[in-house]
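What follows is a set of notes on a single structure, which appears directly below.
Just one protein chain is left out here, and the rest sit where they should.
First chain written, first letter: the chains are A, B and C, and each begins at residue 1.
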Amino acid sequence: MTHLPDKPREECGVFGIYSGPPNDLAWLTYLGLFALQHRGQEAAGMCVSDGDKFHVEKDLGLVTQVFDERRLDSVRLPNARVSIGHVRYSTTGSNLRFNAQPLTTRTNKGILGLAHNGNFVNALEVRQEMLMQGALFATTNDSEVMLNLIARESHMDLVEATAGAMKRLRGGYACVLMSRTQLIGFRDPHGVRPLVIGQRDEDGAWVLASEPCALYAVGAKLIRDVQPGELVWFDREGLHSLIVESKQPTPCSFEWIYFARSDSELDGVDAHASRIRMGEQLAREYPVDADIVVPVPDSGIGAAIGYARESGIPFDYGLYKNPYAGRTFIAPTQEARELKVKMKLSPTSAVKGKRVILVDDSIVRGTTSRQIVNLLREAGATEVHFRVSSPPIKHPCFYGIDTAARKELVSSTHSIEEVRAMIGADSLAFISERGLREAVGGSGLCLACFNGEYPAGTPLLNDVDKLALEV
Amino acid sequence: MTHLPDKPREECGVFGIYSGPPNDLAWLTYLGLFALQHRGQEAAGMCVSDGDKFHVEKDLGLVTQVFDERRLDSVRLPNARVSIGHVRYSTTGSNLRFNAQPLTTRTNKGILGLAHNGNFVNALEVRQEMLMQGALFATTNDSEVMLNLIARESHMDLVEATAGAMKRLRGGYACVLMSRTQLIGFRDPHGVRPLVIGQRDEDGAWVLASEPCALYAVGAKLIRDVQPGELVWFDREGLHSLIVESKQPTPCSFEWIYFARSDSELDGVDAHASRIRMGEQLAREYPVDADIVVPVPDSGIGAAIGYARESGIPFDYGLYKNPYAGRTFIAPTQEARELKVKMKLSPTSAVKGKRVILVDDSIVRGTTSRQIVNLLREAGATEVHFRVSSPPIKHPCFYGIDTAARKELVSSTHSIEEVRAMIGADSLAFISERGLREAVGGSGLCLACFNGEYPAGTPLLNDVDKLALEV
Amino acid sequence: MTHLPDKPREECGVFGIYSGPPNDLAWLTYLGLFALQHRGQEAAGMCVSDGDKFHVEKDLGLVTQVFDERRLDSVRLPNARVSIGHVRYSTTGSNLRFNAQPLTTRTNKGILGLAHNGNFVNALEVRQEMLMQGALFATTNDSEVMLNLIARESHMDLVEATAGAMKRLRGGYACVLMSRTQLIGFRDPHGVRPLVIGQRDEDGAWVLASEPCALYAVGAKLIRDVQPGELVWFDREGLHSLIVESKQPTPCSFEWIYFARSDSELDGVDAHASRIRMGEQLAREYPVDADIVVPVPDSGIGAAIGYARESGIPFDYGLYKNPYAGRTFIAPTQEARELKVKMKLSPTSAVKGKRVILVDDSIVRGTTSRQIVNLLREAGATEVHFRVSSPPIKHPCFYGIDTAARKELVSSTHSIEEVRAMIGADSLAFISERGLREAVGGSGLCLACFNGEYPAGTPLLNDVDKLALEV
Partner (left out) sequence: MTHLPDKPREECGVFGIYSGPPNDLAWLTYLGLFALQHRGQEAAGMCVSDGDKFHVEKDLGLVTQVFDERRLDSVRLPNARVSIGHVRYSTTGSNLRFNAQPLTTRTNKGILGLAHNGNFVNALEVRQEMLMQGALFATTNDSEVMLNLIARESHMDLVEATAGAMKRLRGGYACVLMSRTQLIGFRDPHGVRPLVIGQRDEDGAWVLASEPCALYAVGAKLIRDVQPGELVWFDREGLHSLIVESKQPTPCSFEWIYFARSDSELDGVDAHASRIRMGEQLAREYPVDADIVVPVPDSGIGAAIGYARESGIPFDYGLYKNPYAGRTFIAPTQEARELKVKMKLSPTSAVKGKRVILVDDSIVRGTTSRQIVNLLREAGATEVHFRVSSPPIKHPCFYGIDTAARKELVSSTHSIEEVRAMIGADSLAFISERGLREAVGGSGLCLACFNGEYPAGTPLLNDVDKLALEV
């Protein structure tokens, strides 16, 4: 990964394309996934069908590692019409390879491929019920529960059965699903996870993706977001839509704080512009007298520009980021984690003798933040004021973000002053929830990791116990 | 593969071990699979459990390619109690990797692993029925039908459910199945495919394997064959047995003709000794005046020794076999297949100026045989008399052997005299069915590929059609 | 590479360490090379000696690709005292692997390892002469000429022979050389290529590196630059120095324009600060009325900040850079090069409806610049004013920089107005040579690629002819 080790991690990015006239969909899906690589670096995969053949390839690794020329060729179909793809950041486990997506299965509706981003909070409950009814589960992947629900309704067609499954499952999710002839996309009733629709001018091909950048990568324009609770499908007649279930929209605020690429617009809100507004808001909420505003690259850049603009304090590059630092790095000793930060970031002359306002998007464990503050001091910064463009993270995410276990979340167990002391900053301030809401704008936001209010429910605890017993 | 390209191919070898006191079962399974490598070269895999964790690794490649040290470590469990393994020769397909075995799945009986050798002739029928009932199939593997049948009976325990599934499926098969705490083995009612039981002296661990050589490889002794239609299982109390269904035993004759290692004894008949008897029988049935008896290495060695003994004509090494010829070999032009034979076999001085009796185990397409006869003539053999220790192969096998499509079987469409002319031999003779029966001995044999009499049934033709539509 | 395809490319980075008490020098060299990765991405290598054993490993790939744990272990020596390392960007050739450095050879002075950055302009001449005297050359590498010169003087010790070789060879270079017991570093008489000396506080180990960042990476402090024409060596007694030949210092200006990391200080001039000064100078020389200043990331960041500061026009992030874009990327069609830019850079909302000042460090062929201007216009920029923090590149570099062949240098064959039209900018301006000199400061600069004045000479043309005949 090129992300710093101590950031929340998106679990997935999804992509789908339905092409009227045949197209090299393996190649277009490759481009789309490449543009979504920031959403998951541990596995990548795709399915391609021409209405008859149905090819699938997936493996651990970056898109460019999984799909070398030989392997991309192996999924290519000259008359391809439908394709979906997936990039995954996966939590640890011994069977990582088997959990790579898209998940494919043969059902009474023919062969299906599913790629999903997010989590179903009642997946274990449903899974347990289906196991007792004689179902098999090849993986520990939530997606398989969705596919079993779809397959079970042998009297319904694929769209109906998918709508039925959406009603049975709760949580925050955005999925793409394909049969040999259809592309389907759907988003949870709260719209926690993002999904956008695009179309190519040159041939009218329809595209679904977690972020608009993947649309642009394949020459498509952004048409609109899939609505919360909406099910869309594409076939020879074009785009169809069904609102399965509609609730108060609460898209994930972290998409704007950190996850989404700065060239993305989601649910009508531009990521880069909102980050600048967060920085401006932060400058209004927590001003401080200093000489320069320095971002933690690359996550703090937008907010740092905003902070600098609002405060009038010059923006500068105080930290060089080694572009090769994301590569697998051998670290034989205990000092490994500390070394990783040091090999990735190093202070420039800009901070020497300066009072520095250091801007980042979030603090999770605080360990990396402490090292960065330390690097700046060693390089001669006389003061370091830490400003964070998200509120303190105190609660785990159940909708597809890997924040860290609750006890590792430094803000869950420590006051802001305690965190400040730990990271060694002269001052520390987080944007307020209200300030964040204003900076993002829009009608509603999921702020569960800050305030513990989970709009789409939480898992039953005894599901976790069952998991321990069963899997 | 180190086999010549034109031989019947066993589709699989299976191995299982249940250990009272904990053992390094990953390592023992590795040794067992290594000894069974001749039964399948395209994929290898194993599952290991300690009663709690359940590790699985499988991939395309030879046992030693799939399991390098890192990967063997990844399935190792310090307190392992149960393990199964599989080597596979697989027919072509785009999803080869996903079809590697053991197949694992999560069911209401906990996680299960299944490895099988052979085929269920009514698998598609049963599969179609289950699809309509809402079942999912992750693979196109027959094994998954067996697992679905087992999972469906949620009211039965694992052994009962397995016995039920055996009754529902027909064909020629031998399987090993494991849960976290049990090892199960079963063999079809006709005993078409082999399965033997062994036990280690040093710790009493129970072992199942396709051939005894895998028992010896892990330090176990041969106890007995699993009986046709028998289901055996192993747990802390030891070996249990249930005869699920018993029919006239008809083990596959090709195990003795070619597949089984020459150090194997199956159903009480020693492979090497039976091959020598086949050669002796052949010499009695089809004597010829000649100077030397030359085996096609390695498949014709046993029968050539027998032929030489019975005829009194000296045995000699007329063909050198390049031990590296099994490796992947680039062949850029049309001449590829021909080159492969030439790079693998070359005549020694023994054949120069001699009348040669060339002995092989079988003729499938005849193309390789033609090239070998040609090589001998080029090297100065004055006559080449071809003797084959199996009857002409005229019918496909539906019980797990890849012979080739019927139309490719040269003896299916040509008389013996026509085949002789094609391969360019001075004379050609195949052992008689009766002669083969006598050479093998024992009570019954499956000779379906020679005479078209299928003891365990054949697939319904329209199943093949369904497959074309569905998968 | 993570560099855009159309930038000048440094050919190498070098590193060396001499440790009094034994140290894990393989690991320290790995860290040092990792910090120098931006200076060469095609090959990496190192030698390590403990006074007795002499290990070497090198291969094509990034430092982290060449040195996985197994391979780093294979060069590790528990009592290591001397080590050198190299990262290489190499021009094309069939024997790339054999040209990786350090180059090692056995001579009458024992085994030697040499890693060099830069070029000897009379290497071919000297090589030809030595060939006629019976010398062998294993590679086409300039370094081997240096080693042959050193070996030839069998009556001199290693330091004397190296000084002699420096006198015989001309050009711009910085080298590290090691025997089993000594570390040597030397820099050409004009100091064209950089080389710095550092020392670790904790154990007094001496370090040589192309840039200070590699010193910091191993816990060393910057002591001083190696002087132009200086030869330094390290043994148990510490640092020794000899000025072999001293000329007017003319360090390469491109180190400050682009190559050096922004946290580097070379010959007393800080890279980041000088880039800001270049931007300020550019704003003074070529002001324009606009809404935002946008850098081409990452090469234009420093100058863009300077331009924004001096002009008062807001700095903003108008181009998102995909951090995974450096990975090997399959591009099956003619559109490949264009796609690479598009998959790497995409405009953010910041440029929409804005008059943009786009700042980059240089223009080589102009193709990438054209695409970036085009991307901005498509994203809604109303005007694009291109500002470049280097003068137009008109001449090839003979001192170790791969600019491109002269005919490919767009400014060599086109006027600024023609280039402006080609790249489609509303205006285009390059910093003046005088302005660049002032921004960098210091006593002298090599500006050969701008003005064709080569301080350290040029190759004889007929050497090129000989090369064509001989190699």
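The criterion applied here is as follows: a residue touches a chain if its C-beta (ideal position, glycine included) is under 8 Å from a C-beta of that chain, and two chains touch if they have at least 3 such contacts.
Here the structure is a predicted model, which is why all the values come from computation and not from measurement.
Within the entire complex, contacts from the absent chain reach the displayed chains B, C. Checked against the full complex, the one of C:N23, C:S83 or C:T104 touching the unshown chain is C:T104. The missing chain, though absent from the display, is touched by one residue of B:A273, B:V288, B:I416 or B:A429; that residue is B:A273.
The residue touching the chain not shown here, chosen from B:M46, B:L62 or B:A100, is B:L62. Across B:I17, B:A350 or B:C449, the residue that sits in touch with the chain not pictured is B:A350. Interface with the hidden chain, as seen from chain C, comprises residues 53, 55-56, 74, 94-95, 98, 104-108, 110-111, 131-138, 140, 144, 147-148, 151-154, 470-471. Seen from chain B, the chain kept out of the figure touches residues 2, 27, 30-31, 34-35, 37-38, 62-65, 67-69, 72, 213, 216-217, 261-263, 265, 270, 272-273, 276, 298, 301-302, 305, 309, 314-317, 320, 322-324, 326-330, 332, 339, 342-343, 346-350.
In this section, only the chains that are shown with their structure count from here on.
Ranked by separation of Cα centres from chain A, the top chain is B. Across every pairing of chains, the maximum count of C-beta contacts belongs to A-C.
Legend note: the chain whose CA centroid lies nearest the centroid of all displayed protein CA atoms is A. Fitting chain B to chain C on Cα positions gives a rotation angle of 180°, stated in steps of 5. Here the CA centre of chain A is 37 Å from the CA centre of chain C.
Between the CA-based centres of chain B and chain C the separation comes to 60 Å, rounded to the whole angstrom. Per-chain Cα centroids separate chain A from chain B by 48 Å. Counting partner chains per residue, chain A shows two or more touched chains at no residue at all.
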